[in-house]
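Below is one structure, written out as structure tokens; comments come after it.
Note that this complex is displayed minus one protein chain, with the remaining chains in position.
Letters A and B name the chains as they come in the text, with residue numbers starting at 1 for each one.
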Amino acid sequence: MSVTATTPATGIAWPWPVRPQHILLALFLIAYPLVATPFWTVQIGAQSLFFGVIALSLMFLAGYGGMVSLSQMTVAGVAAYMIALFGTNHVNIGFGWPWWAQVPAALIIATAAATLIGVIAVRTAGIYTIMITLAIGVVFFYFTRQNYAIFNGFSGFASVQAPVVLGINWRNPQPFYYLSLGVAAFCYLATVYVSRSTFGLSLQAIRDNPRRMGALGFNVYLHRVLAHSLAGFFAALGGVLLVWMNGRVSPGTIDIGPLINVLVIAVLGGLGRPIGPFIGAVVFVLLDNFAIDLIDPERFNLLIGSVFLLIVLFSPDGLLGLWQRLVGWSSTAGGAGSWRQNRSS
Amino acid sequence: MTGVGRRTILAATVAVGFALCAGSVQAQDTIKVGGLATLEGPFTVLGQDSMRGLELALKERNYTAGGKKIELITGSSDASPDSAVNAARKLVEQDGVQILVGPLSGDEGLAVKNYAKSQPQVTFINGTSAAQDTTLRDPAENFFRFTTDGAQWQAGLGEYAYSKGYKKVVTVAEDYSFPYTQVLGFMLGYCKAGGKVADKFWVPIGNKDFSTIVASIPDDIDAIYVALGGADAVNFLSQYQQGGGAKPLIGGSITVDQTILGSEGPSKTYMIGTPSAGPIADNWDNPSWKTFVEAYKKEFPDGFPSPSLFAHGYYVETKAMLDALDKVGGDLSDGQAKFREALATGEFDTPTGKVKLDKNRNAVADIFLTEVAEGPDGKLFNKVVKVIPQVNQTLGFAEEEFLALGPVSRDNPQCP
Partner (left out) sequence: MKLFILTMLNGLTLAALYFLVASGFTLVFGLMRQVNLAHGSLYLLGAYVGWSTADASGSWFLGAAAGFVSMAVAGVLLQIGIFRRMEGQDLRQTLVTIGISIVLADLMLWIWGGKTYQFDPPGWLFGATPLPFINAYPTYRLVLLALSVVIGIALWLFLNRTPVGMMIRAGVDDRAMLSCSGVNVQRIFAITFAIGAGLAGLAGVVGGTALSIAPGEDTRYLLASLVVVIVGGMGSVTGAAIGALLIGLAEQLGLAYSPTYGVVYTFVILVAVLAFRPQGIMGRPA
């Protein structure tokens, strides 16, 4: 793995050299809402960005931590419900707090929930992790659907409004897009940074050989739980954006289908690199919105399922891996690429 | 090859792709109408029938109204409110529809109503979503519903059940909002007439095992009010009979449908005499209804044997839209003011009688009280007992009294 880093006076090494294509991508993303219609800005652009963030949280756990967690959407749902509860909603169960109290509260509670899930899940491995996180997701889904006192049951909460800050309504297309872009950029850079940090490297080593790391004196349990917390924080950010965009949250948002969709998005893009989930999210959102114009809308699940199946069968690194193979790029030996080779012991 | 090439090309391709998809410009003499129904997931069959109703109304007018051409763009949801809002957003913001007809299910309707508030330039006309609060509480100025809600559908059933001698009943229904409104509609009339509801059983959604409920039903009741869908009702009935039960049933609007009426064996005789109520009655002996059924069968030979209430609902909504467009000569200028005025104040002829809107833009229409009977050919059908005329959203109660009941829930209303 080649790493060239410039080391400024502060001593923090910028993880990778900034190449022209990164600048071009950044310029495109920043200039996008200036050329795109509001629909394309919000429903396609911003939605891809925050679904990408939620899928990124799954990729972080799966790629770097070796733990596939199906409860990332659940964590996002917790954040979404907390925003609805702490703010105003159509049934007035809420507390009516201002946004600068709602958002931190929602993030803290959702991250705490993710940590709790982590505590339960990290003693399992492989398929068991998938099952236990799925079970936790299902429990939360049923609970929100059946409970009316806190979660307003089947109907959920509507009329959740994004805040108006300094005269700008954050739900307007351009502000919302830039907000999502900022959050996505933050999560992406944080992931890249953490993956190269001591914590991240230890996490990846734990993924590869937990016994050896334990013998070397690393606290395997704590590393894994903290990974869940961090991933949970990303998912919580995604959840806040989700509830602001739709203006509503209900059990349907965290049903088994959406839980699996996050996995589909992450795998579609590629679990090897942090940009993968965002690519997967773009493809998924485009298909979701435009499949009806291309094929029978009833067969949307068939389309997305087949694409997913083909990717997993023939290109386990997702679309990114396919692209890399097509242009003859050899995949790096390090990074998150080795999740595939993880054998059951 | 250096790094500039690959990723840049990728980014450029994506950018070009996006840029190519700009919004479209419409001709002045075409009106874009969006049709939103559940065309994904297990409710697809119902969504397809809805679209048949919508298309039938358009075909009858040759896709023209008010002197302008109608262009129909379809949107699809999977019965979850999030997907309905996404589909509505695509129809309004990407496809540029001026009028949107839909959605199909109750909670989708609530979500679309909230979205409608943020799009005042578009007129939203309901599909068949039957949640009360879509129009009763916090209505949207641009949301019009020409079909009745779930509580209205049960008008007259409570009093009729009491008059049949059922003084004490229990209710069995699924645990979510639409059955709550159905039970409300039934209980308002029933409790007022003097009936008692001993217990309310709420079945978790998707549960097909009614054995515990069957075991919990008390012995001292006169009838069971069942507001399950047709197929679940078949399951319930067979499990109830196998458990030794023999009390008569009272049916909700979607309970006594073709699935249960078509069953053979001991269930058949059991069902005879079961009362129900709803927005349509398959075998109503009325010329305008019969014309509608014939037109449906002719246009869609591979549709249902008779139009469902979903086809009927979407047909009525679309017909009202077309009639109003005719009235204003297709004039959608000035924030569609004249068109909305025509919708709000007009009285429209439908296959099931006259429909007009109340001040919340909710329908006031006729409801059909039916009872299961055996036809001359030995098959079961829903015989029309009475047509309850012009039922409004408060079911004849005073508005303050009705609103004071509070939103429906598992425990509201009660009359033990």
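Methods note: a residue touches a chain if its C-beta (ideal position, glycine included) is under 8 Å from a C-beta of that chain, and two chains touch if they have at least 3 such contacts.
Everything numeric in this text was worked out from a predicted model, so none of it was measured.
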| item | value |
| --- | --- |
| Absent-chain contact - pick from B:Val45, B:Ala295 or B:Ala373 | B:Val45 |
| Selected from B:Ser50, B:Thr74, B:Thr148 or B:Gln239 as touching the chain missing from the view | B:Gln239 |
| Omitted-chain contact residue, chosen from B:Ser211, B:Ser288 or B:Ser333 | B:Ser211 |
| Subunit B residues that touch the omitted chain in the full complex | 41-46, 175, 201-204, 206-209, 211-212, 215-216, 231-232, 234-235, 238-239, 241-244, 259, 263, 265, 410 |
| Footprint left on subunit A by the chain that the document does not show | 62, 68, 120, 123-124, 126-128, 130-132, 134-136, 138-139, 142-143, 146-147, 256, 260, 263, 267, 298-299, 301-302, 304-306, 308-309, 312-313, 316, 339-340, 342-345 |
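Rule of thumb we're sticking to: only the chains that are shown with their structure count from here on.
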| item | value |
| --- | --- |
| Subunit B-touching residues of subunit A, taken from the complex the two chains share | 19-22, 24-25, 28, 32, 35-40, 42-44, 90-91, 145-146, 148, 153-156, 158-159, 246-248, 250, 252-253, 255, 282, 288-289, 292, 297-298, 300-301, 323, 327, 329 |
| Residue ranges of subunit B in contact with subunit A within the complex | 3-4, 6-8, 10-12, 14-15, 18-19, 21-23, 39-40, 44, 74-76, 80-83, 85-86, 89-90, 93-94, 107, 110-111, 114-115, 118, 138, 175-177, 204-205, 407, 409-410 |
